[in-house]
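Omission of a single protein chain aside, the complex is shown with its protein chains in their original locations.
Lettered A, B and C in written order, each chain numbered from 1.
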Amino acid sequence: MTIMSYLGAIGAAQREAMDADSRVIIMGEDVEANVYGTMGGKSRSDKGDFLQLFGPNRIRNTPISEEVMVGAAAGAAMTGLRPIVDLSYSTFLYMAMDQFINQVAKSRYMFGGQSSMPVVFRSAMFYGLSTAAHHSDRPYPMFMNMPGLKIMVPASPTDAKGLLRSAIDMDDPVMSFEACMLWGMKEDVDEGEFRIPFGVARIVKEGTDVTLVAISSAVSQAVLAAKTLEAEGISVEIIDPRTLVPFDSDAVLNSVARTGRLVIADPANKTCGAAAEISAIVAEQAFDCLKAPIMRVTTPDTHIPFSPALEKQLYPNALNIADAVRKVVQTKPRGQ
Amino acid sequence: MTIMSYLGAIGAAQREAMDADSRVIIMGEDVEANVYGTMGGKSRSDKGDFLQLFGPNRIRNTPISEEVMVGAAAGAAMTGLRPIVDLSYSTFLYMAMDQFINQVAKSRYMFGGQSSMPVVFRSAMFYGLSTAAHHSDRPYPMFMNMPGLKIMVPASPTDAKGLLRSAIDMDDPVMSFEACMLWGMKEDVDEGEFRIPFGVARIVKEGTDVTLVAISSAVSQAVLAAKTLEAEGISVEIIDPRTLVPFDSDAVLNSVARTGRLVIADPANKTCGAAAEISAIVAEQAFDCLKAPIMRVTTPDTHIPFSPALEKQLYPNALNIADAVRKVVQTKPRGQ
Amino acid sequence: MTIPNDFLLEMQRRMLRIRYFDERASKMVKRGEIPGTVHTSIGQEAQVVGAAMALGEGDYMTGNHRSHGHPIGKGAALGPLMAELVGKAWGVCGGKGGSMHLADFKVGSLGESGIVGSSIPIATGAALSSKVLGNGKVSLAFFGDGAANQGCLYEAMNISSVWKLPIIFLCENNQYALSTPAHTVTAGVLANRAAGFDMPGVRVEDGQSVLTVYDAVKTAVDRARAGQGPSFVEVVTYRFNEHSEGLRLAVDYRDAEQKAAWLQRDPVKLFRAHMLEQSIADEATLAGLEAEVMAEVDASVAFANESPFPELTDAFKDIYTEPLGATQ
Partner (left out) sequence: MTIPNDFLLEMQRRMLRIRYFDERASKMVKRGEIPGTVHTSIGQEAQVVGAAMALGEGDYMTGNHRSHGHPIGKGAALGPLMAELVGKAWGVCGGKGGSMHLADFKVGSLGESGIVGSSIPIATGAALSSKVLGNGKVSLAFFGDGAANQGCLYEAMNISSVWKLPIIFLCENNQYALSTPAHTVTAGVLANRAAGFDMPGVRVEDGQSVLTVYDAVKTAVDRARAGQGPSFVEVVTYRFNEHSEGLRLAVDYRDAEQKAAWLQRDPVKLFRAHMLEQSIADEATLAGLEAEVMAEVDASVAFANESPFPELTDAFKDIYTEPLGATQ
């Protein structure tokens, strides 16, 4: 065990995988200079510079050409490589949307299983940092709407390392949405090889009154909210799905079966977001257990404004999460 | 009043708007030859050829360059034109995703309201016609997840004409998703100018037992299902939202307040689809009225296969809609 | 370069396969035996085969909606292709792809694309893996004059040139994109765009001559295999049929005279005449070849008819390599 930051854990998982399998390569803009610090910690020397460790054949600076970058990674994955593509900011993914949807997600299916697509697309969600509407999107719900992609949203250094390693070993395309807000988060992480399976949620905290599903940066906020609520005598069970595709619906359904109440904290936009899907699954499959409305705490349907005066109110935080939980606890179950 | 097809109504609305305002132009691939029949009926002569009526300055064949086509329409809309962009198939929209999201949807907001964006993006959803995964998507949920865009999904010739005319007159960007399956659908339509407001649902049929929200091609299927169900003594209220952004949640909430049951029929993919959002709205705001689980009838999370043997089972149809309604009616309300 | 006769005969065989296969497919569409539509390569056989046969067995290839010719040109078996067109389980993609999305990985066909331009980055990636793995394989992207205005082509040309990837950008300039004449939406000469991306750009004016096309593409393939990087080859040709079978447009967007002139230059007939002239093959051999291929096409239809339809549950397979777990 060693103290690792979220960012360091991402670097460690990539280094581990590149050591283990020479077919793994990294491509992206400015990866040689490790501008975003995702390849061996913030400094080049720290834990070894990937360019020096693995050479220019496997660490490739690309032109600013997201569309061909994504498509080329897919074509390479279909022909023997296992690329990791660093797309830096999640808001840049749209530039390659056709390749993600029409090639990466669909090829294996359209070709009747002739191809597999072992490729990982990493990007960071830079919300909450005054970068405004062109750098702050949290677009994973759009990709959830398209089958063929697997989606991870790690909320801790341990999950970041374990999920990313699983992703790189996987034969299906994975999109990793990393929350920039969490880059500095530190915890004890196993330095050795370990993998966290996709589709298995993490019960962050057990509780009896309300099930609180929290995604990405909302997890730590949910934990803070739960502390406040405990003091008020409200026992919250916090579930971090860790991957959205596959999604561990059983974990949520089982929890709701016990608590009868559900709040979902999701940093994505509200309409057709991940929270909407989780709400719909429960309303469909666990209706009889529900004692209260299902509440969503999300980013409202707005773009991200530059001014910190405007931005900070927008995301799920300990306060608005706690308020939502109080609401569902106060509602009397029907028939009482 | 005159008999008009869905396709003819689309043509009529465009002709009407081009007659009314010289700033309205049409651009797209093969629009001069009216390949998709959306400009004056299936034949060039029928109701007048747009190229002959409006000339090459206003009817513009573009290269196959969706990204610049969409961005150029946005730039033109910001500087005095009111473009209609014909993108033919909805599955091609991804090619221009960056322009849709980062420019069309965000510009007005980022620039503090300095610009308005009077532009309409038309595309047809060709599902159910054996065109396979590269031509059959129903991607409106992805766009619902991004504020700044308005979204219309007409299910009848009358709505197609009235909504499209409103869209062209509107100062915000509108995406029109037209169901190819409905192109041939005919009904009496007012030949004169009329506009149908966005955000106002259509009560297709009143009923007392179940609220059935149906979208696009699912509307006519819902009507068929309702007939069968009436015979079984189940009274279904059918609501066609007509626009998804803005969405007439009041119409749905009021109906559910009376029926206590909700089924949503949506041709989009299931996960994070429009049905998920509608379910979440009701589970959040009308929970106390609900007597049964909220059921979604959608296209399952799969790509669209070519073989008719595989494809026909996938979409909401009279049978699977009726089954879902029966399920929610059979569920006993809690406490009985 | 001197090409052995059996190779020349194989060229004619593959052109005939495309011709007969597409003629049959066209009939079947009109009879409703093939769902949806098909885009034939009739008239473009020389351009397709000249390029495909300049590649080695193990080399990679991607294509577009005008899709049957590419895998056939690369040597794919006809039965599974025809079964795919009718949506049967024995189809090369199990009936899930259909006419626009054929792929036959056995012959290096990584997939046709219904999205114009979208398969160009895929071919680029295949070239990247050849480069990284050093396995000497070359990649070729077939696309049309219409696709040549998609931005991803230029991103692909730039990155291929910078990384010296073994790839050929093969532009099938049949002078129209659906109803749109290329010159009305295309600035300048496509082949001339290559220079700006620091790669050779060749324009083959006589795309109806399989040997001319072969020579131009072979030069590019040799260059790529030698590690000298990408090339752009534009081949001028003409499609004899409508954009897609069954499509009827109110306007005649193609000049009648020009059309008549091009129909005279039937690549299959031209090469047949050439082989007789050069006594590469005699009448009997060629007639025999034609009969053989016709029989092959008949057999492919029989194979397609024999095939069962896929199971309903097949619609939910091959989305991922493993069951999706928790979400299922």
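Brief remarks follow.
By our rule, contacts are C-beta pairs under 8 Å (C-beta built on N, C-alpha and C of every residue); 3 or more make two chains touch, one makes a residue touch a chain.
None of these values were measured; they are calculated from a predicted model.
Looking at the complex as a whole, the chain kept out of the display touches A, B, C. Within the whole complex, the absent chain has one touching residue among B:Y6, B:F247, B:F287 or B:Y315, and that is B:F247.
Among C:T186, C:S231 or C:S307, the one in contact with the hidden chain is C:T186. When the missing chain is restored to the complex, the residue among A:E16, A:E29 or A:D240 that touches it is A:E29. From the options A:T38, A:T91, A:T259 or A:S279, the residue with contact to the unseen chain in the full assembly is A:T91.
Residues 23, 25, 57-58, 60, 62-63, 65, 67-81, 98-99, 102-103, 107-116, 147-148, 150, 171-172, 197-201, 245-251 of chain B touch the missing chain (whole complex, contact as defined above). Chain C residues in contact with the hidden partner, per the touch definition given at the top, are 149-155, 157-159, 161-162, 184-189, 192-199.
Where chain A meets the missing chain, the touching residues are 29-30, 32-35, 42-45, 61-68, 91-92, 95, 129-135, 300-303, 305-311, 313-314.
Convention: only the chains that are shown with their structure count from here on.
The chain with its Cα centroid farthest from the Cα centroid of chain B is C.
One simple way to say how far apart two chains are is to compare their mean CA positions; for chain B and chain C this gives 36 Å.
Spacing of chain A relative to chain B, judged by their CA centroids, is 30 angstrom.
Centroids built from CA atoms put chain C at 40 Å from chain A. For chain C, the set of residues that touch two or more other chains comprises 91, 93, 95-97, 101, 113, 115, 118, 151, 319, 327. In chain A, the residues touching two or more other chains are 98, 102, 109-110, 147-148, 245.
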